[in-house]
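Following: one structure in structure tokens, then a few remarks.
One protein chain omitted, others in place.
Our next item is subunit A:
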Amino acid sequence: MAKQYGFYMDTERCIKCWACEVACKQWNGIKAGTIARRKVHEVESGTFPNVTRTFVSMSCMHCAEPACAAVCPAGAISKRGEDGIVVVDKEKCIGCHYCFFACPFGVPQYTDEGMDKCDCCIGNGVTPGDTPHCVATCPTKALQFGTMEELAEKVSGKTAKQMGAAAANPSVFVS
């Protein structure tokens, strides 16, 4: 199998500083008050007094079988063979929003130019396979990037799990 790059989110290290979100917006030239390719979510569990807050930074999961690409009527979404990064061709995108209804994670967002989502920073000059800006800026190393083999090695000693979704097979580990 060709290489597949993905993310590893270590929730034990995340302090919800939003540096990844900000770095993503800055480097990709996303206007303030519009969309966010990467978002930090907060998941609450338990009841008072035993409440736990967990922070999770999520973006496109670059699935092995992207549901968005399967439904795109314009053929604007594709999965790169060499690194498994899922990219959108904004020239081709017609802005029909159909991919939003297909993606199990509701990742696709829309601007005037069409669908917009994470491309592992290859659109702003990062060599495919090099560290994207969200990961490079993370002060606690909660967010990591690499091939799925490398990531699997990193999480081998932890209770981590690959994100699951019907048939899509996302390229993201969470622990």
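Operating definition for what follows: a residue touches a chain if its C-beta (ideal position, glycine included) is under 8 Å from a C-beta of that chain, and two chains touch if they have at least 3 such contacts; residues count from 1.
Everything below uses one rule, namely that contacts and distances are computed from a predicted model.
Set against the options "L-serine deaminase", "Polysulfide reductase", "GntR family transcriptional regulator" or "Outer membrane lipid asymmetry maintenance protein MlaD", the UniProt name belonging to the omitted chain is "Polysulfide reductase". Of the candidate positions A:Thr131, A:Thr147 or A:Ser175, contact with the hidden chain is made by A:Ser175.
Checked against the full complex, the one of A:Ala67, A:Val88, A:Cys118 or A:Cys134 touching the unshown chain is A:Ala67.
Hidden from this view is one chain, which touches subunit A at 11, 41-45, 54, 56, 58, 67, 70-75, 92-98, 100-106, 110, 112, 114, 159-161, 163-166, 174-175.
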